[in-house]
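Every protein chain but one is kept in place in this view of the complex.
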Amino acid sequence: MVKALSSEDIARRVARDIPNGAYVNLGAYVNLGIGMPMLVADYPVPGREFVLHSENGLLGMGPAPAAGEEDMDLINAGKQAVTILPGGSYFHHADSFAMIRGGHIDISILGAYQVAANGDLANWALPGPKPPAVGGAMDLVAGARQVWVMLATHVAKDGAHKIVERCDLPLTGLNCVHRVYSDLAVIDITPKGLVVTDMVAGLSAEELEAKTGAPLAFAESCRALLSGRAA
Amino acid sequence: MVKALSSEDIARRVARDIPNGAYVNLGAYVNLGIGMPMLVADYPVPGREFVLHSENGLLGMGPAPAAGEEDMDLINAGKQAVTILPGGSYFHHADSFAMIRGGHIDISILGAYQVAANGDLANWALPGPKPPAVGGAMDLVAGARQVWVMLATHVAKDGAHKIVERCDLPLTGLNCVHRVYSDLAVIDITPKGLVVTDMVAGLSAEELEAKTGAPLAFAESCRALLSGRAA
Amino acid sequence: MIDKRVSTLADMVADCPDLRDGAIVLIGGFGDAGVPEKLIETICELGLRNLTVVSNNAGSGDYGLASLLKAGCVGKMVCSFPRSAGSIIFEELYAAGKIELEIVPQGTLAERIRAGGAGIPAFYTATGFGTPLAQGKETREFDGRHYVMERAIRADVALIHARTADRWGNLTYPKTARNFNPIMAMAAATTLAEVRRFVDNVAPEEVVTPGIFVTRMVEIGER
Partner (left out) sequence: MIDKRVSTLADMVADCPDLRDGAIVLIGGFGDAGVPEKLIETICELGLRNLTVVSNNAGSGDYGLASLLKAGCVGKMVCSFPRSAGSIIFEELYAAGKIELEIVPQGTLAERIRAGGAGIPAFYTATGFGTPLAQGKETREFDGRHYVMERAIRADVALIHARTADRWGNLTYPKTARNFNPIMAMAAATTLAEVRRFVDNVAPEEVVTPGIFVTRMVEIGER
């Protein structure tokens, strides 16, 4: 029986994977996109401090305030009230995107409509009459050192693949995604294609391949997991 | 008998000519170059407030401090200790030159080796073995709304013209000077060439022309002055 | 004496020749934070037409920028994210073909405004390369990476919201309400500010927007 991860489970896993910086005690600087990535802020990792960047001009973003404590001068990229942690700072939009575009953000965590095996991402425009809206997504994928994508479900509700050979929705950026976290697996996007590094228990390689629109390779660790289950 | 102006006289005259801004009580923002232009700071005009910009990151530059009160964290573009007036602010170099390049400085006041009748300026490099040094002069002439040049003497010590048809020294900028203040005259640089708007008493038009390396026209006000003296 | 303070929003707005039909207007704020709402609503009453408004969002509800849209003053919006919750008025105008829309990636929008203020006519960014938002734009390779050339935005008027100001126009901002306000203040011929509180003197090391970028301002009180 396959037990898919909840969005909260995925967020917890992502938080756990955020590394420390290149130097001891340097910390990582992480931007959380609107929507599901925001959940990552709710899962601090004991003994590890990282700094959350909010594109609207905030470093050191903390969790949502208690009800009644909201300050609408202090919001995140999703326009929700947040808090600021000790060590935080405010700055204007050009400075905020200088951090992003200049390669100072270690990891950008984003949602997606489609991710391609070559790292292309589509996460800003769907067909329809609504006006398009892009926000900072294109800047983030072009500027952050790593881009991680979170998918609440590995496939869309209608069964369509979200992880595909080539995106057919309007692109956010080319060759920009490094890793995908879904409810079923963790997949690295490498120059050689998709490499599964982790899977939920009970899922077979064939099942995951069926739910993925591009060829999968399985990392050593993952193969051990699979064969362990098979044994 | 011609009485040439002292550098202090020229500075006093320049200060008096700094206009108010476009709106009532808006003030003018003025950058003073290294050397003689710095004297302008010593001649406040009663009832008129303007703001001095120092390229190293200071608005609201005040006069030199009293002896013993120097703070070497608070210096001007010439690396001399200065003071800050109420209403002043500090900012970094990119912001400082954004003010200059972005057209926010109303007047840049500079020294010069040569000024041409077409507004070209040469004020940064002389022949010789010394390493060249440009500082902010090229940014100032490209960015300020007006460029005024101060000449301590209308001609060089060796009699060479400083105001010329074409500069032969390395240029600081093209078509950038709007007005020249010398010890003998005030000259506007217009699309039609040099127009004298003021002269020291006792000087004839012919004498000024002889000391100037390009054709001069004389403004209405100046012609009145000349004919008044002649009468 | 330099004194950029004006008593009322109506007076400030009336004495601003750059506020005219067809003007390009920068409006600060991100979501509802740092939007000069009172100033916008005062400008609504001028009945201007065919403004190009540059602002990150396209307003929400029927206040602030949305009221300017509703009044029919805006011919074109330049923004990164017009699809905020509650941006109904914009969506109706857009669906009816009554307003032009230019979508710009948020960081490119910020940098284009900053470039306008800093006298940089154009710059290159990797943002948007290979996407529909780079269509028709010049691209160029530097050191093996592809970039899009983007032009500066300069405006006739900037409308901004600040926390404190002194008579010289030195400004501070409240928390993330800073957002686009400081760079917009740099990029317009005339910058008008609504300010929560006038003070005698903003400390020189705490000034965020130096007075050189501010034309006129009005005290609107704490919210």
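Some points to look at:
For clarity, chains are labelled A, B and C in written order, and residue numbers in each chain start from 1.
The rule we apply is simple: a residue touches a chain if its C-beta (ideal position, glycine included) is under 8 Å from a C-beta of that chain, and two chains touch if they have at least 3 such contacts.
Predicted model only: the values in this text are computed from it and were never measured.
Checked against the full complex, the one of C:82, C:119, C:182 or C:211 touching the unshown chain is C:119. Contact with the chain not shown here comes from a single listed residue; of A:18, A:59, A:186 or A:200, that residue is A:59.
For the chain left out of this panel, the touching residue among A:39, A:84 or A:208 is A:84.
The chain that is not drawn here is touched, among residues B:75, B:152 or B:226, by B:75. Among B:54, B:182 or B:212, only B:54 touches the chain left out of the display.
Per the touch definition above, the residue from B:3, B:92 or B:145 contacting the chain not shown is B:92. Where subunit C meets the chain that is not shown, the touching residues are 111, 115, 118-126, 142-143, 145, 147, 151, 172-173, 175, 204-206, 208.
Touching the omitted chain from subunit A are residues 23, 25-27, 29, 49-51, 53, 59-60, 84, 86-91, 94-95, 97-105, 142-143. Touching the omitted chain from subunit B are residues 54-58, 71-75, 79, 84, 90-94, 96-97, 100-101, 125, 129-139, 142-143, 170-174.
Operating definition for what follows: only the chains that are shown with their structure count from here on.
If the chains shown are joined wherever they touch, the resulting network is a simple chain of contacts running from one end to the other without closing. Between subunit B and subunit C, the centres computed from C-alpha atoms are 35 Å apart. The residues of subunit C that reach two or more other chains are 114, listed in rising order. Residues of subunit A in contact with at least two other chains: none.
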